Structure formats: C-alpha cells, structure tokens
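Have a look at this one before I ask anything.
Excluded from the complex is one protein chain; the other protein chains are retained at their positions.
The first chain written gets the first letter, and so on, giving A and B; residue counts start at 1 in each chain.
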Amino acid sequence: MLERLRNPWPDHRAERTLGAVSCLVCALVVAMVVFVGIHAWPIFEHNGLSWLGSGGDLGRQLADMQNTTQHPPPSAYHLRAWPVVYGTLLTTGVAVVLALALSVFSSIFIVELAPARLRRIAIPVIRLLASVPSVIYGLIGILVLVPFVGNHVISGAEKESVQNVVLLTGAGLSVTVVILTVMITPIMVALICEALVSVPSSWREGAIALGVNPLRAMLAVTLRAARPAIVAALVLATARALGEAIMISMVSGSRAFSPKPVDGLVFFFEPLRTLASGIVDYHEGIGAPALGSALYAWALLLLFSAFVLSIAGYLIKLPLRKFQVRG
Amino acid sequence: MTRIRRLSLAFAVAGVLGVAAPAGASAVSTVTISGATASYPLVSLLAQKYVKTFPKKVKFKITQGGAQIGVNDVAAGRVSIGDVSRDPLAADPAGLVFYPIAKYGICVITAKSNALTNLTSAQVISIFTGKTRSWAQVPGAAASGTIDLISRTSVAGVLTNFQTLLLEGKKVSTIAAEEPSEGLMRSKVESDPNSIGFVSNYQSDKGTVNAVGLNGVACNKASITSGQYSGIARFYEVTKGKATGASSAFIGWIEKSAAAKKIINTQWLSIS
Partner (left out) sequence: MSTLAPWTPPAAPGPPMKSGRGKQSSPLSWRWGDRLALGFAWFAGIGLCVIAAAIVGYMGFRGIQYLRPDLLFERPALSTTQSGSGGFLDPLIGTALLTVIGVLLAVPLAIGGALWIAEYGRPTWLARVVESSIEMVAGTPDIVIALFGLSIFQLGIFAPFSFKASGGGVFGKSFIAAGAMMSLIALPPLFTATRDGLQAVPMHMREAAFALGKTRIATIRRVLLPSVRSNIATGVTLGISRIIGDTAIIVLLLGETLRLDPQGSVPGVGLLRGTGSTLTSYVYGNSPAGEGAAPQKAYAAAFVLLLFVLALNLIVDRIGRSSADATGMTVAGGIV
C-alpha cells in the first residue's frame, strides 16, 4: 500500500487531492460563520436587530448577564450594544481618516522628497513598524501615554466637570486614536510606496515637461494612478483597526461609555469600549450562556463588517481597472 | 530502503507506546478550581501544601475570574471546585454545596498619600453611592479634587459582600471604575492619589495602601481576629452536590488538618 502512495500519482488523483485541500479552507471559513452564528443566535432571537441600538446602561446589562446561571430567563438576553458599536465606529473612523492623510503624504515624502540616505533607512523601518505586535504598542501606551495624559493633560477642572457621570483617567479616546493611527499608518505607507514606485515615471515626467510643478505632478498623476493600491491599503488598514482588541483594551479605559462631542475638550479624554476590546475584556464570563451569546454576536458583527469591507474594496477598485497600473 | 523505513517506523511506534504504557498506568487525578480573586492566594497556598503532603496523587489547576464565574463553572461541570468569596444567594443554581473554609475582612482603602484614618458608615455609603463627589467634603482626607471611585466588576464576591455588609444593601454608583481582580484594584488605588476602593484584608495588610477604619475600628488582622471589625465575610469552596473523590479529600483536609489551619491563620481567620 505504501508503494501506491510513493509512486508518482496520476494527475486526476493529484488534482482531486489538492482540490480537497483547497475546499478544506473554504469549509473552515463556512464553519467559522456557522459556529459563531449558532452561538450568537439567542441574542438575535430575543432582541431582533435592536440589540445594535441604544437604551440603558450596557455595563449593567452585561453584568446582569454574567450573573445568570446555565438556564437564563429570556429577560437575561436583553442587550443594547450601541455604546460599543459607536466606540468601534468612532475609533476606526477617526484613525483611518488620520492614517490616510498621514500615509499618503509620508509616501510622497519617502518616494519623492526625501534625501537618498533617509529613504534607504525609512523603508525597512516602516516595514518593521508594520509587523510590530499590537501588545508592544499597548505597553507603550499604557506605561507612557496614559500616565502622561492623565497627569499632565487632563486638568482637575475637566475631571470635575464630568465627575457625576464618568471617571476620567488618562485612558480614553485620544490615546486610543493616536496609537491606532500609528499602528495602521505603516501598513498603508508600505503599500502606497510600492504602488507609487511602480507607476511609470514617464507619466510624471510628461506632466513636468508640460510645466506642472513636481509636487502637483506627483499628486495629480502618480497618486491618481495608484488609486487602486490606496483603496487596497485602506481596506487592509480598516480591517486591522476594526479587529484590534488587545491594544485597545489596554488603553481605552474599558468602560461602555459613548464619548459625547458636545462635552467639548473633555470628549477626547472620555473612556470607551469597542466590539473587539469588549470581547477580550469579558471573555472569562463566556461560560454564562447569555454573556457568551452577546460576545459571539459582537464577533458576528465584526465578521460581517470584514466581509463587507472586502466586497466594498473590490467594488471600488472595479471602475479603476481601466488604468493599466497593477492595483 | 523501504525495509529500513518500515523498521524505523515500527521502532518509533513501539518506543512511544512503551513510554506511554507505564506512565498511563499511574494516572494522577486533576482537581480544577476556578472562582474568586480574593481567595485565589489562599487556595493556591493550600493546594501547594496539599501537593507537598500527598505527592503524586493530585494535580491542581487553579484559575481566577470572579466568584460568580466560579459558581457558573461549577454548576456547568467545567470545574470540580468553585472558589466563592460571598455567601450563597437565592439566585444561585440548585444543588450546589457551600463549604466554608476561612473568614476575611473587607477594608476600605485609599492611596498611601491620602492618610484618611476613619470613616463612619454613613460617610462610606454616601461616598460609594456617588452622593459625595469631592474630597473637600470628607473631613480628615489629605487628597483634594474629585473622588476617584474604584469598584469591582459585577462577578466579584467581594463586591456583593461589600454592598451587603458596608453599604447596607445599596449598590455602588455606576460612575465607579470596575477592576476585574483584587490585585488590579490594589494597584489602581496605589497609583491614583485621589482614589478610594475596597479589598480583602490580605491585600490591604501588604502595606502599600492606606486601610481606612470603619466607625472607629481599624481594619487589620488583629481587629478581624478579635471580631470588633464589622465587615467580616467568608470564603467558601463550592461543589456540585456533595464533594466526592479528590475534591472531597482536599476540602476535608482543609477543614480538619492542622497544617491547613496554620496556613489560613497567617493572613486570614480560620472558621472554627
């Protein structure tokens, strides 16, 4: 029997085996959606889609879920998770917008304006930053940035102004967004630099020959041609920001509170919680069925948004295909 | 080549089986424990002593997550014993047996720099329910500014006992920050000069925070032993149904042996 396995295989058997291996990967993805969905179903059953809305104190609701037993009454599944959804949208949105601006202009700097020596060290350093684990960003955040903001930036008066609603420590929106931006910028810079370099330089030189100044030529010609890569970088960065759990759980203040812009400057220091960091924070209570369902529902939402992101990226890149630069 | 490969494969399999067989014969039973962070230091010490006294009989796997998590895990059969730092509640699942093993005290703590010596019950209630928000309204406090309330997450047994014993049943305000464990509560209060919180006496006796007296009685092991301090609670080991097998042996040893009593009396108070 070993002989049959060791002799060269006929092509059709090899094709079927390799095809089976590939289908195994598909099966894993399907299994992921199915299993997460099955565990998340009770929340949908008892709340419909309104669990995404707001109403009541999310912290209290989750606490009540944790205190139920193996056979919780239907009232235990009551969930209004808008604060964590809002926290996710807020941090991801602001971080991605800031990172887009920062990365596009840094890429232009690295590719066009930087002196050659700086360019040679910048690219490996950016690639190193892109692979730094998130727990190291979280460590620097919680040991350096959070005490700095808590002790030197937040004033006593600001703390007192919200003292009846929430506790202001240094951990909150500002530190979270800053570190998240720094985390996703190197990913985007690496991809955008690669794309900018692969645009034929004759296009830009043609623009310069027509009298356009070099920076405008870069912006108007090369950057436009690299749009598919920028969209790909955006999708990648947003997916990374959405799924960031450990770093945010270390620096966000871990309170299911919706930061209110009307609070003025204090808005930047208010604590928050995101979907992913909430899953990490509450994971020990996953044995309680009600809380477990809530966490799986949040995971399903994250899965769904990752799926929507990649479809959106594909759709945005479709009309850009007419450019001949590889996207 | 084929023969050598086949022979070496046979040897490898025989080797693995040969090692596995005698090792499998003397199986060591595992006792899994999960639950309160307040009793975790005590139960770890007891487990270590038990393993030293009866080597090669039992292995312990102890995790912590909060008293309620211990109750849920034991009820679901995920662990053999649950560490619980609060008294049984009516809402607890049926069929659980609570074995008391030690007594401990709940102390209100502030940062070392805030040398507050005493608070009355009324003051404690007013501070922790969020009515008093500024240190200026607390006589004897060395801190100024907003009171940073630090509390525990809802699964904590110490929180339940604190609310029952010191807050007369009222709930801690939702403004409070929630720490998932005693160690984190202590380090939060250590680092924030404006904070106030509550821990078991084991944590406050370490000396890194200021333990506040209640109604004129200081909160330390001496006053707990003498019974003067009013915030005294119990640690329980909980099993589903009566304890059997290795769990029953362990709990019996804790209740009866002199070595266990000695360990308990170092930082806590034994039951009998």
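By our rule, contacts are C-beta pairs under 8 Å (C-beta built on N, C-alpha and C of every residue); 3 or more make two chains touch, one makes a residue touch a chain.
Nothing here was measured: the structure is a model prediction, and the numbers come from that model.
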Touching the absent chain in the whole complex: find that residue among A:Val97, A:Val125 or A:Leu318. A:Val125
Touch criterion as defined above, residue of A:Val97, A:Leu113 or A:Leu315 at the omitted chain: A:Leu113
Just to verify: which one of A:Leu58, A:Ala76, A:Leu90 or A:Ile142 makes contact with the chain not shown? A:Ile142
Just one of B:Ala76, B:Val97 or B:Ala218 touches the chain that is missing; which is it? B:Ala76
Since one chain has been left out of the picture, which residues of chain B touch it in the full complex? 19-20, 23-24, 26-28, 30, 32, 40-41, 44, 48, 61, 63, 73-74, 76-80, 181, 183-184, 187, 191, 240, 245, 247
Omitted-chain footprint on chain A covers residues 8-11, 14-15, 17-19, 21-26, 28-32, 35-36, 38-39, 101-102, 105-106, 108-110, 112-114, 118, 122, 124-140, 142-144, 182, 185-187, 189-191, 213-216, 219, 235-236, 239, 242-246, 249-250, 276, 279-280, 283, 286, 295-296, 299, 302-303, 306-307, 309-310
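We adopt the following convention: only the chains that are shown with their structure count from here on.
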Distance between chain A and chain B based on Cα centroids, please, to the nearest Å. 36
Within their complex, state which residues of chain B touch chain A. 2, 6, 65-66, 68-69, 71-73, 75-76, 78, 91-93, 130, 133-134, 145-149, 153-155, 174-178, 180, 192
List of chain A residues in touch with chain B within their complex: 2, 57, 59-60, 63-64, 66-67, 69-70, 156, 159-160, 163-167, 169, 254-255, 281, 284-285, 287-288
